[in-house]
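A single protein chain has been omitted; all remaining protein chains appear in their positions.
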Amino acid sequence: MPPTLTAARAPARGGIDAHLMERLFKTRARSLALTAHLSDADQAVQSMPDASPAKWHLAHTTWFFEAFLLRDHLPGYAPFDERYFYLFNSYYEHEGERHPRPQRGMITRPGAEEVRAYRAHVDERLEQLASSVSGKAAALVAERIELGINHEEQHQELLLTDILHLFAQNPLNPAYAQGTPKSGPQGAAEADWRGFDGGIVRVGHEKTGFAYDNEGPAHDALVRPFRLSERLVTNGEWLEFMEDGGYGTATLWLSDGWATVKAEGWRAPGYWRERDGEWRQKSLWGLQPVEDAAPVCHVSYYEADAFAHWAGKRLATEFEWELASADLPETGNTVGTGQLRPLPAGHPDGGARQMFGDLWEWTSSPYAPYPGFKPAQGAIGEYNGKFMCNQMVLRGGSCTTPDGHVRRSYRNFFYPHQRWQFMGLRLAEDG
Amino acid sequence: MPPTLTAARAPARGGIDAHLMERLFKTRARSLALTAHLSDADQAVQSMPDASPAKWHLAHTTWFFEAFLLRDHLPGYAPFDERYFYLFNSYYEHEGERHPRPQRGMITRPGAEEVRAYRAHVDERLEQLASSVSGKAAALVAERIELGINHEEQHQELLLTDILHLFAQNPLNPAYAQGTPKSGPQGAAEADWRGFDGGIVRVGHEKTGFAYDNEGPAHDALVRPFRLSERLVTNGEWLEFMEDGGYGTATLWLSDGWATVKAEGWRAPGYWRERDGEWRQKSLWGLQPVEDAAPVCHVSYYEADAFAHWAGKRLATEFEWELASADLPETGNTVGTGQLRPLPAGHPDGGARQMFGDLWEWTSSPYAPYPGFKPAQGAIGEYNGKFMCNQMVLRGGSCTTPDGHVRRSYRNFFYPHQRWQFMGLRLAEDG
Amino acid sequence: MPPTLTAARAPARGGIDAHLMERLFKTRARSLALTAHLSDADQAVQSMPDASPAKWHLAHTTWFFEAFLLRDHLPGYAPFDERYFYLFNSYYEHEGERHPRPQRGMITRPGAEEVRAYRAHVDERLEQLASSVSGKAAALVAERIELGINHEEQHQELLLTDILHLFAQNPLNPAYAQGTPKSGPQGAAEADWRGFDGGIVRVGHEKTGFAYDNEGPAHDALVRPFRLSERLVTNGEWLEFMEDGGYGTATLWLSDGWATVKAEGWRAPGYWRERDGEWRQKSLWGLQPVEDAAPVCHVSYYEADAFAHWAGKRLATEFEWELASADLPETGNTVGTGQLRPLPAGHPDGGARQMFGDLWEWTSSPYAPYPGFKPAQGAIGEYNGKFMCNQMVLRGGSCTTPDGHVRRSYRNFFYPHQRWQFMGLRLAEDG
Partner (left out) sequence: MPPTLTAARAPARGGIDAHLMERLFKTRARSLALTAHLSDADQAVQSMPDASPAKWHLAHTTWFFEAFLLRDHLPGYAPFDERYFYLFNSYYEHEGERHPRPQRGMITRPGAEEVRAYRAHVDERLEQLASSVSGKAAALVAERIELGINHEEQHQELLLTDILHLFAQNPLNPAYAQGTPKSGPQGAAEADWRGFDGGIVRVGHEKTGFAYDNEGPAHDALVRPFRLSERLVTNGEWLEFMEDGGYGTATLWLSDGWATVKAEGWRAPGYWRERDGEWRQKSLWGLQPVEDAAPVCHVSYYEADAFAHWAGKRLATEFEWELASADLPETGNTVGTGQLRPLPAGHPDGGARQMFGDLWEWTSSPYAPYPGFKPAQGAIGEYNGKFMCNQMVLRGGSCTTPDGHVRRSYRNFFYPHQRWQFMGLRLAEDG
């Protein structure tokens, strides 16, 4: 899990690069593979408004190609079901009215099988489009296909985090992953620290290769000297925070964070359960022991900030993180390792210094537009820009991120109270 | 739909009456038949806290036999899954902690198939119990089986109303029933009225045959002369009420009713949808035209009361209803007709004066204990008694009530704002 | 407190009986006296949507005479301020739009002094009206004045209960009453019980003297033999209930009651506060010790019902209560004693068997219309009828009820979760 995929389709095509189409269909197949062992019900239920049913992810990523490609670019395109334009739009105001987000779990029909048929219908038309389009249109189509691949990869990650949330509501503790988790080396070493000089640094995406609009424009930023921990904060360290009364000490917290702690009754990371004085965590592998050496996961920004405060440190800014990752390969413990959980520092499946993979790392940077940012015209412009308020940037990808999806300039973003993603933290300090 | 059932099991058994066991297994089989064409997802989703997933109904009615019979009365009983005692208890405080009601839809596992295996497991043990029990214990067991049959019948009706609620959330308008609805005669006649003398009348259940505890003790009641309409209020009449501004005239409404109208934005019965000035209703047959002659359905007590006020009439008390139904057969358009919708007055599938079947009729009687009522000891005593506050009595059964389930003395009860059941009204006036 | 009042106005008047007008102005003066020592702020703040500011009570009772008498019956009547028709209407839909109930506390202006000027303006015009009206109109005017007096008396009681609620929010524990509470005899005797035969009894108001519409029509009711405690349940008994785990035992409670206990965190009657293991109660006399012998006060219907269940008894129906009070004087510890708190049984200021005064007694009767009840036409018809759903009847008056206000047939009503009124209970059982 996730299973190996063989490219099911022939690569030769007319106007669109064969390699791109191969990547497209591999991505499409991987979405199906992720849900192959889930029941119709597993795929239909929505466990909170922030999460979506697995089936919805499968359908919405398909809608994306229908609404942004086939409808306008494949002559005579007949939709699988006209009503799906309404049903599977997520948040694109330009695309008209849509099914209300908190109601996504009411859609027991179309069932999982019908959604797969919908996917096949669209895949087939995408092949037709790829082989028939040419000239200037081909460039646009290729660009949209690239975006669609990346969009679907994002939803693959959400699908996994949302299914974890669903299963965590079930007192029977079902596991998403099959078998037992691969054993990992124990005992994270003491955290080493590395210093960085700062200065005027270039940040953001430089326009070679795909990136989301929110990663640009590339620009200069002034970064002060800083030091960064070489690894993520661990469960063991978090337990010290807890034992020291971290969740009960108002003065460690942001004001909104403290209000959240009290309103939600938080006293441990998300998915942690105590029984007989022992902590365990609900995970994609079911209910598992909390391992001291593994990175602490499912903590909100509020918790990350309070922990850093308690530790006498701070979180890094997104530009510090970007500078610190400058010379590292953009690989690590992403979904392809099959670990589906963050690993202790130094694990062979992990990336250098745990920078890529394992866990999305909260930064202290509010999610805001870069200087000169202009969203694209039309619906595509809604992809990122309209969320640039009230959220914080996370960097680096997680153990549920598709391989190759994350980049050094990649900006993920969530509200500071959210913690159902694979989120963790790394400490920083002034240099 | 629902399909004909053949008794799948041999009737001869030891200590328990064979006819009772046959009824038991017919009832059990009917529950399965009601859900045979529903998908795993259809059966798993909970569309509001008041409603439960179909699968939950199947499991909870099984839990009932496990918790109230097998666990205590079948020596060496090994439960199918020990955790189900927690998972499928509904509201019995005596039976300990339970899964929170609004979270019933989170249980995608066990899946529909596993719940069916659970049912088979319990059915088999019930057969064992029936053939092995004897003497005084047999009487108790028989009594509990009888209660369990009736309990399951109630949940069969709820299952249908809850699946309607779920499907009504789906903009694709799926139908529960298969095929097209049987056509019915059109044009309800003018409502005739019948007078009753009143006096000291005997009400409640007289202890011959099964009844719920809340139907007794039988006792004398003083009823004044009254007149009762010979049929239910129709859609056509309701449309007149709407056209006359019924939903916009505060002075027609109870104070709490008017607050509800405004808070919910009600302007028509439940499940009614307007398009291009035409009203249609979501039903077990999907989206259907509103037929003038059919009884108006899915109206709350607040609406029923406001309508009666508007019409210069009132609702009947539960004792008036009971007196008026005294000499009628307890049959009508219940689930066995396969109509699955209320029928116009005079339809051959309907009962005399629409008293039994078609729709539960709101009475003006608050649901309160009869004089001398004492709930049973233990969990069984929680069946009815603890709900005797804030709800109103409905009488007569509906088109989704199992055949033979309803009685003249039968007291159904719902909150005055609820309208997802098959509920309607009949007018009364002082005699 | 409340201070003695001297009739400030001459009694001789034209068309309206002088004695009625004297009662009117005494009542009007008493409202002012109740608030004489309250600050402008005390009179302005609304402490919850169910409660109203004292100043609002003073203004609304004045509006009542303006809207229902002066505007239509005093030729050339010029209102004090035209906008008050909107501002001080409570819930009369017939009288048009009104200021939203939860916003009553936003009205810092008009201030307390200006509201007193408004009252004086209206009082003066009422005198004019009384001396000028004659013939048939005089009868209607007299009727409305009688209703207005009773209406104002009701609001005098609410004013006291609402000021108690406001002061109870203040951690400084201000007292409404001045001085120290009169000491009372200690040690309520064991409760004696009295049996009643039942039969067909006449209930409701027989049309001699004033009564609200909801007290009629008088009619026959069938009452079974019953027994009634000779006194109210005491604090000492309630402490036993608490010590026995009453607030933690789900099976003692109505389902809605138990949900309320958990949602509100109830573990004692309203206004009780524990410090160092000792219970005290916020009262009109400030924070006072809980006296064992005094009747338990500020309990909801849910709590009263659970207590009765725990005690193996039940509450009386409203007709049982009416029958049991048949030969008693309608007097007791009402506001005129100046006690402003319920007294132990046998106290010289109390009425026979604590039936009248001390505390409103929860009955087991849902508040519903009597047979043949028809609300009056127009706004006056909204006085009682539209509340006949979801509430329970209370009987007998309280220590904050104006002297002479309560009657044997008087039906007070509140929601089963409410407890800020002076409410208590008396036990009953089948005879």
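Order as written gives the chain letters A, B and C; numbering starts at 1 within each chain.
In the analysis below, contacts are C-beta pairs under 8 Å (C-beta built on N, C-alpha and C of every residue); 3 or more make two chains touch, one makes a residue touch a chain.
Here the structure is a predicted model, which is why all the values come from computation and not from measurement.
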Counting contacts across the entire complex, name the shown chains the missing chain touches. A, C
Quick one: say which of C:34, C:58, C:74 or C:107 touches the chain that got left out. C:107
So which of C:171, C:209, C:265 or C:312 would be touching the chain we can't see? C:171
Tell me which of C:87, C:259 or C:379 is the one touching the absent chain. C:87
Where chain A meets the chain that is not shown, the residues are 91, 93-94, 200, 219-222, 224, 250-251, 253-258, 301-302, 305, 364-366, 368-369, 371-372, 382, 386-390, 416, 430
If the hidden chain were put back, which residues of chain C would touch it? 39-45, 47, 55, 83, 86-87, 99, 103, 105-112, 166, 169-172, 174
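Here, only the chains that are shown with their structure count from here on.
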Chains as vertices, touching pairs as edges: which of line, ring, star, complete or other describes this one? line
Please compute the C-alpha centroid of chain B, do the same for chain C, then give the distance between them in whole Å. 39
Can you work out the whole-Å distance between the CA centroids of chain A and chain B? 46
With chain centres taken as the means of their Cα atoms, state the distance from chain A to chain C in Å. 60
Within chain B, the set of residues that touch 2 or more other chains is none
